[in-house]
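Only one protein chain is missing; all other protein chains are in place.
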Amino acid sequence: MMIGIADEEFIRGQVPMTKQEIRILTLAKAQINFNSFVADIGAGTGSITIEAARLAVNGKIFAVEKNSDAIELIRRNVEKFSVNNVEIICAAAPDGLENFPELDAVIIGGSGGQLEKILDVLGTKIKIGGRIVINALTVQTLSTCVEYFKKIGWNYEAIQVQITRFQKISRYDMAKALNPVWIVTATRS
Amino acid sequence: MMIGIADEEFIRGQVPMTKQEIRILTLAKAQINFNSFVADIGAGTGSITIEAARLAVNGKIFAVEKNSDAIELIRRNVEKFSVNNVEIICAAAPDGLENFPELDAVIIGGSGGQLEKILDVLGTKIKIGGRIVINALTVQTLSTCVEYFKKIGWNYEAIQVQITRFQKISRYDMAKALNPVWIVTATRS
Amino acid sequence: MMIGIADEEFIRGQVPMTKQEIRILTLAKAQINFNSFVADIGAGTGSITIEAARLAVNGKIFAVEKNSDAIELIRRNVEKFSVNNVEIICAAAPDGLENFPELDAVIIGGSGGQLEKILDVLGTKIKIGGRIVINALTVQTLSTCVEYFKKIGWNYEAIQVQITRFQKISRYDMAKALNPVWIVTATRS
Partner (left out) sequence: MMIGIADEEFIRGQVPMTKQEIRILTLAKAQINFNSFVADIGAGTGSITIEAARLAVNGKIFAVEKNSDAIELIRRNVEKFSVNNVEIICAAAPDGLENFPELDAVIIGGSGGQLEKILDVLGTKIKIGGRIVINALTVQTLSTCVEYFKKIGWNYEAIQVQITRFQKISRYDMAKALNPVWIVTATRS
């Protein structure tokens, strides 16, 4: 199953959603396979969760989200896409993460200001060779990520992704920017 | 007088406005000086016109715009910024351009699908060494510009400018992209 | 098998290579599955070919490339990554494409100035619902793509992807831009 579900396929509501291209790159950086156990922290609409669940068919996705409207969207998307390997956890991470099994990958789309605490907890759950992938939207999150992984001595890579979509307006293709996202990928050595 | 009036200083209404950073680069690429005669085609709110007028204190700016709401905004901005070297022309270019004097610079922010005809007319009005600077928002405008200047043998430069502004949200600085703009600058040789 | 082989894993030589993030997005846009028949036109080092071959395990990849140094690199990468479903064709497309079977996806990384002719030939080989994905590096290729698909009435999507990688220099993470790439994806309806 290939990643890359179109944005409009997801049930969305008012909750912000990771855009398709960022989702694709995030999932590829996480190197999810058939058997992966994955945590999706700040799961939002569940778009990352759904795509991860279709990749890790013999694994499991833990979707952690504190917002109850978002939880409902995740439920509806899980149903729409008929994935049966998702466990939805309504909690403000790092709450709710203590009892996780060993994980192959962690994807963090939102951290509610608790990024370091979340990393402290999840860093111990990740297998050797497993990956943490963070989507940062702010200077502070980007900076916190790189300094954190430097401090704990994990190997990391940081990129900025700037996608512009062309919108058709009569005979023209007009450039419409999406907000840039920083993707930080760290590997447990 | 330095360029770089803040966007919120202009009276704006619903008319799209060239953003500050694009305005600054466009004006610098046009190399306007104290004595310049400048045409601003598709003048919109008049933000480029106003900044050009403050640079070309001994010159003149011809602001051409077909939309009557925009014309009113240009009038109000001319008044607000107390510039007295602007002539406002309500016309759909290339109409209204025939009687222009010799020009030092032309800035084209909008062409209503008539870009080549506008360039045909204005190309003959530009002094040797004078410049045409076009802000392109679509693939078609960018492509038309580079092919046009290739065809007529003018020297040109094309750049893409992608500005992201950081918006303060509590203690965070969040990346918010502006749409990318292509700036094509051609010099009459 | 997840996409996203690191750039340095490929044997490269002096031939330009599609960078990892562009490769990931291109493959996802092509929606390759286990059984896909895929043509990779202007295959270069074969990096797209290799990743496609690992996805389409029950399908086949036709790698078309005119440069003999690049052909040798593709051969060596096919060997290194132990993929056995790649057919390498040394030809300047559209030469060499006539006898292709029906295809699920076409990826065009280079066209040697023959893009429209290549599209003319391959457009007839693509299944209903199949996709053509083009990586454009120039204004002319981008423009040709969108005008071509408009003309033949296929549904298409165009995006610009601008990746910046952060390079570690002592305690700093320094922004290093990759060149932007336009990815045009058209679906045969």
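As written, the chain order gives the labels A, B and C, with residue 1 at the start of each chain.
Heads up, the rule we're going with is that a contact is a pair of C-beta atoms (placed from the backbone, for glycine too) under 8 Å apart; a residue touches a chain by one contact, two chains touch by 3 or more.
These figures come from a predicted structure and were not determined experimentally.
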From C:114, C:140 or C:187, the answer for touching the chain not displayed is C:140
Where C:80, C:127 or C:176 are the choices, the one touching the absent chain is C:176
Across the whole complex, the chain not displayed is touched by chain B residues 1-4, 21, 24-25, 27-29, 31-33, 55, 146, 150, 157-166, 171, 173, 175
Omitted-chain footprint on chain C covers residues 137-141, 162, 164, 166, 169, 171-181
Chain A positions in touch with the non-displayed chain are 139-140, 142-143, 146, 158, 160, 162, 180
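Methods note: only the chains that are shown with their structure count from here on.
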Chain-centre distance (mean CA atoms) for chain A and chain C, in whole Å, is 26
For chain B, residue numbers touching 2 or more other chains are 139-140, 162, 180
